[in-house]
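To start, the structure under review is shown below, and the notes come after it.
As you look at this complex, bear in mind that one protein chain is not there, while each of the others sits in place.
Should a chain be cited, it is by its letter among A, B and C, assigned in written order, with residues numbered from 1 in that chain.
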Amino acid sequence: MHSVTSTASTTSTASNASDTYSYLGPAGTFTELALKQVEEAQGKPWRAVNNVGEALDDVVEGRSKAAVIAIENSIDGGVSATQDALATIPGLRIVGEYLVPVGFVLVARPGTRLEDVKTIAAHPVAYAQCRGWLDKNLPDHSHLPAGSNVQAATQLLDENEDGEPVSVADAAVAPPTIVDHHALEVLAENIIDNPNAVTRFALVSRDTAIPKPTGADKTSLIAELPTDAPGSLVELLEQFSTRGVNMSLLESRPIGDALGRHRFIIDLEGHITEERIADALLGLYRFTPRVIFLGSYPRADRQPADFDPRYADEVFVEARDWLRGLLASEPSDVLETGDA
Amino acid sequence: MHSVTSTASTTSTASNASDTYSYLGPAGTFTELALKQVEEAQGKPWRAVNNVGEALDDVVEGRSKAAVIAIENSIDGGVSATQDALATIPGLRIVGEYLVPVGFVLVARPGTRLEDVKTIAAHPVAYAQCRGWLDKNLPDHSHLPAGSNVQAATQLLDENEDGEPVSVADAAVAPPTIVDHHALEVLAENIIDNPNAVTRFALVSRDTAIPKPTGADKTSLIAELPTDAPGSLVELLEQFSTRGVNMSLLESRPIGDALGRHRFIIDLEGHITEERIADALLGLYRFTPRVIFLGSYPRADRQPADFDPRYADEVFVEARDWLRGLLASEPSDVLETGDA
Amino acid sequence: MHSVTSTASTTSTASNASDTYSYLGPAGTFTELALKQVEEAQGKPWRAVNNVGEALDDVVEGRSKAAVIAIENSIDGGVSATQDALATIPGLRIVGEYLVPVGFVLVARPGTRLEDVKTIAAHPVAYAQCRGWLDKNLPDHSHLPAGSNVQAATQLLDENEDGEPVSVADAAVAPPTIVDHHALEVLAENIIDNPNAVTRFALVSRDTAIPKPTGADKTSLIAELPTDAPGSLVELLEQFSTRGVNMSLLESRPIGDALGRHRFIIDLEGHITEERIADALLGLYRFTPRVIFLGSYPRADRQPADFDPRYADEVFVEARDWLRGLLASEPSDVLETGDA
Partner (left out) sequence: MHSVTSTASTTSTASNASDTYSYLGPAGTFTELALKQVEEAQGKPWRAVNNVGEALDDVVEGRSKAAVIAIENSIDGGVSATQDALATIPGLRIVGEYLVPVGFVLVARPGTRLEDVKTIAAHPVAYAQCRGWLDKNLPDHSHLPAGSNVQAATQLLDENEDGEPVSVADAAVAPPTIVDHHALEVLAENIIDNPNAVTRFALVSRDTAIPKPTGADKTSLIAELPTDAPGSLVELLEQFSTRGVNMSLLESRPIGDALGRHRFIIDLEGHITEERIADALLGLYRFTPRVIFLGSYPRADRQPADFDPRYADEVFVEARDWLRGLLASEPSDVLETGDA
């Protein structure tokens, strides 16, 4: 599949695939801002793509070493396309997490006045996040849905042979960094309704080597319930609570085969090499084999996992030693001595 | 706010507001198919609007008696815009539920050949549901995101003064009923990847009178957790399980103020006038006062709620009688007789 | 049934039954010490009986207004005879609770030397509580089981026609108060192994009027599980935890019809007139109708019940008001206005 415009094309065609990083382009997107935080990607070729599907295809087919994709937005929730892709494309692993504060500006061709704006191009999610501001300041505006904010914004500059704009939109909602790349004029800043909005991005790879634990890690899973019986979700969640494992995310997504059937997207606080997480995974696997391990990776906020000391690694070791002692017993020598 | 096109305009401007039903138009949408199932709406004015927000605004501001909005899709899950609107707009009530099987055709201007199709207009959700077929049959196609499938399809017929099409798209993904209203040609039928797809619609009103119980009802809620403590969700769910109440839906949506803070969209099997549901609501309210009752209404599938007989209404009455007996006791007459 | 000795006979044969208090006699028992704490019993006739069964028979048959019986011992646990009697004799209510510190002395006929003691009479429970001291200080002693410590102690003084002791025991384990009533000699004090031992007594009546709440109350119950299914006990306990109700006692007793079938003796922190307790009772009754309410009464330790403010009485009232509001709704007047 090709995109309507060529803006988001590959920027590194000759590069070694195992070095390349795919991201939702073009330059200027929030995804690019996330990629700029990925240490190992600096100085490596970056590949701008049109959507999450293409980014993950690049990874699956070996065109890229990894891809950065939006996974959760503080306003809009889990990114469905990402969650569904991770649930259905085998072999993918999340190896890193990055947070990007979300902010929007309203941009237009130079010379446009705010009061002249009638039609605003914006991705539906961005539009929803700015709608309060837009309804108040431009009550008569119309919305033109766009697949990409940056693309829609740059199209404002496209002209036909007569030097007339080809876009039917008068303005676009875009990230502030857009003006670093394009000669657009900012008509209004900070038009997002919630100033604390942040998007969480995942670095996704096919490399199944798990990043080393840092003490401040997350483990991501997708699990289906074994039955629709009431209480089944409670039982699933008890696999975590009985091991003192906290969840930082629980979202449901339809499996797609029938109404009411859901899978659950779960983030646990901790790393698979920590005993309580590993044990919870074992418990979860027994409870429902329909579980996908998506990865353990450092948390973006570097906040150490908080848990009851009775679920510390050494307690697991102690418990195993105790059990091993119970099992290893030989007939006690006191009684054997009694035989003599 | 106005829509880009005038297609989805009000069809009943002179009508009595309390008679009017709003729906996502234009004619031919799945929402219209749902509205056709609403008995009390037949023969009343219908008002086609551009999005869920407008539909609910009509209800809130008294322009319409009720609105039909998509609430859940078997492929794509809960409709975020609907869930968030119901969570934040006070005074709305769900009074009915309707199911519409989802199917798509690929339509174009008469005379178009399938092999000539390059650019396909489609709402992102519809596009996602047909992407398997499109990638296989039209591997080189491009996607033009649209705000409405029906609108995008009808725009294929729009011409400029020279009689040339104005749309940049060659074809559109649309519901099969589109051809009842517009002179479009069907290039391919049944292009949806999952043939069992179904969308659930809600009839939303400001009328807080609760529809009578039918024995096959649902109760919809939105609840926030009182704390972020692990186990808090388990405790919330126990408010249902300890009363033998089944959930048919549990979805999480971000509250929007910070990453990781969620509210839960919950459907219970039963009617608020049934004792076990009323008691679960009381328990839920005490556990977390941040609970919104969205309504009790007949299930679209007319399937009676299944529950353990020990949570039947008469057992609640018996239990109250027992408690009342315990509390009402006067000093026993045996002992009083002893006094004589 | 009659007792072997006449020591524990009725002390108030002519008294009005509704004034009389039965207790495990004779004078000098711990039960008598408990009865001395019962305010309303002071100045009323007391009736010493031989065992718990007789005490409760007095109450059931109207010979006494109430009886004081041992219900739990900090060393030995729930008193089985009491628990089983409360589970099987209908119409009894606990109306008060009293604590008596337990301590024992070793007594003998005047002139006896500790080193001459061979055979020690003691009730098996008392013997068990002193066995550490006895084994250490009188390693060669024998135990003569007695039905009552005080009775066994006083029998030490009984003589035959020749002035010889009739008891085969040389000494007895008895409460320190024994010497207030009988000319026995204390051979050793503080012979109990655990100096913190305390026995809890219940004042049991047929009067079903419930003592007024004091803010520091207990509610006692006996419940059977509805099924033997695993998890059934967890479900029963959730009836309390989901209402923020704490248990101060949970003991199991065999029902008696088959191995492994148990009923549970439960004390809750709070009074039946407190909303969370009443609601837990309703929940419990629905979960298992095999529940006996034994009473709500002031705690002996006067310690106020500690509970999460979200389960305070006013929250229950608030929740009911909320539910009533939901149910009482009339078609909203906004829409009715729209009709005009």
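The rule is simple: a contact is a pair of C-beta atoms (placed from the backbone, for glycine too) under 8 Å apart; a residue touches a chain by one contact, two chains touch by 3 or more.
Just so you know, these numbers come straight off a predicted model, no measurement behind them.
Enquirer: If I'm reading the header right, one chain is hidden. Which shown chains does it touch across the whole complex?
Expert: A, C
Enquirer: Hey, which of C:His182, C:His262, C:Arg290 or C:Arg310 is the one touching the hidden chain?
Expert: C:His262
Enquirer: Using the touch definition from the top, which of C:Pro145, C:Gly215 or C:Gly325 touches the missing chain?
Expert: Only one listed residue reaches the unshown chain, and that is C:Pro145.
Enquirer: Touching residues of subunit A against the unshown chain: what are they?
Expert: Counting only subunit A, the missing chain is touched by 16-18, 62, 65, 91, 205-210, 226, 235, 238-239, 241-243, 272-273, 278, 281-283, 285-287, 289, 293, 310-311, 315-316, 318-320, 322-323, 326-327, 329-332, 334-339.
Enquirer: Could you list which residues of subunit C touch the chain missing from the display?
Expert: Within subunit C, the residues that touch the unshown chain are 1-4, 53, 72-77, 80-81, 99, 119, 124, 128, 131, 135, 139-147, 168, 194, 196-198, 200, 230-231, 233-234, 237-238, 240-241, 245-254, 256-260, 262.
Going forward, only the chains that are shown with their structure count from here on.
Enquirer: Centroid of subunit A to centroid of subunit C, CA atoms only: how many Å?
Expert: Chain centres of subunit A and subunit C, defined by C-alpha means, are spaced 60 Å apart.
Enquirer: Cα centroid separation between subunit B and subunit C, in whole Å?
Expert: So the centre of subunit B lies 57 Å away from the centre of subunit C.
Enquirer: So which bits of subunit C are touching at least two other chains?
Expert: Residues: none.
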